[in-house]
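Entry: subunit A
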Amino acid sequence: MMRFLSWLYLAAAYLFIFLPVGVLVVFSFQDGRLPVPPLQGVSLRWYEKVLSDGDLMAALVNSLIVALISSAVALALGFLAAHALARVKLPGSVLMRVVIIAPMTVSTLIIGLGLLTFFNQIGLRPSLLATGIGHVVINLPLCFAITYAAMGDHQKNAERAARDLGASEAQVLWLVSAPMLAPALAAAFFLSVTFSWDEFIIAFLLTRFDVTLPVEIWSMLRSGLSPATNAIGSLVFLVSIGVVVLAEIFILRRRA
Partner candidate 1 sequence: MTAPVSIRGVRQRYGTATALDHVDLEIAAGEFVVLLGPSGCGKTTLLNIIGGFAEPTEGQVLIGGRDMGGVGPKDRPTTTVFQDYALFPHMSLAENVAFGLRMRGMEKTARLKKAEEMLALVGLAGRGTRRPHELSGGQRQRVALARALAVEPDVLLLDEPLGALDLKLRRAMQDELKAIQRRVGTTFVHVTHDQEEAMAIADRIVVMNAGKIEDLGPPREVYLRPKSLFSAGFMGEINRIPVNGDSSALGPLALGNDREKVLCIRPESIRPAELANGGSLQLGRATITDASFFGTHVRAHAAPLAAPEMQLVFHLPQSVLPAPGEIVDLAAMTWVLLDP
Partner candidate 2 sequence: MSLAARERRQGWGLIAPALLWLLAFFLIPFAVMLALSFAHMEERTVVHGFDPGNYVRIFTDWTMFKALVNSVEITLIVTVVSVVLAYPLAAIIAFRVPRRWQRLALLLAVLPFWTSYVVRSYSWLLVLGQNGVLNKALLGLGLISAPLEIAATRTATVIGFVHFFVMLLTLTIYANLIQLSPNYARAAQDLGAGRFQTFRHVILPLTLPGVVTGAFLTFVLCIGDYITPQILGGNNELTLPQLIMLQMGRGGNFPLASALSVVLMLVVTLAYAVSARWLRLDRV
């Protein structure tokens, strides 16, 4: 009895979870003006429209650039900080750790607002750079936490051996620590890219002319329901899944 109920619940849960996404993808092929039932034939014209939309494609590239660069910066800062705290007993390390983790508990809206008011005061205009700076702030705690948690005795002992053999601190970091922590670093980078890529509110507040993809999609929404939104949404979805599947096959399977 319990067994049957469990599978029933599982099925119901999956149905609920996939419902909106299913609707999204199905009606991206709508051969009509509105992405609502009934489905009037299958057409790729919305995909064509989306792929030839210059603003949209530019926004997509912008998102990618901001995501990759800000994640790289966040990872570097977070990794170095984690390494420092793991290795040396610095005064006030508890406080420092609180400061580094703090942005995780503050709503991104507030971080964005804070940056907007601050940048206003110092005269920094809204731009992709401003957005990138904000994304580093929200991803830094995550990169720190993941790399810190991954540091263990095994890797610390290897570092000690390297120092013993004459390596400088920079060499230890580059040749020993980073390679040994590669899985954690990769995970942190991947998660940061995901968060940055999809991040809306900071990008919305801190961009004006060059925007990121979520902001561009938001503008599309302002002008009403359209299968074009479905198309770009489905496109992003399918590409993201593709990336995850490839990552599974090439990175995770190889280690198994």
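In this section, a contact is a pair of C-beta atoms (placed from the backbone, for glycine too) under 8 Å apart; a residue touches a chain by one contact, two chains touch by 3 or more; residues count from 1.
If you want to know what made the cut, all candidates are chains of the complex that A comes from, given by their letters.
Bear in mind the structure is a predicted one, so any value in this text is a computation, not a measurement.
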Quiz item: Pick the one that touches subunit A in this complex: which of 1 or 2 is it?
Solution: 2
Quiz prompt | candidate 2-touching residues of subunit A, taken from the complex the two chains share | solution = 2-3, 6-7, 9-10, 13-14, 16-21, 23-24, 27, 34-38, 76-78, 80-81, 83-85, 87-88, 90, 96, 99-111, 113-118, 120-121, 133-134, 136-137, 140, 144-145, 149, 169, 198, 200-201, 205, 213-214, 217-218, 221, 225, 229-230, 232-233, 236-237, 240-241, 244
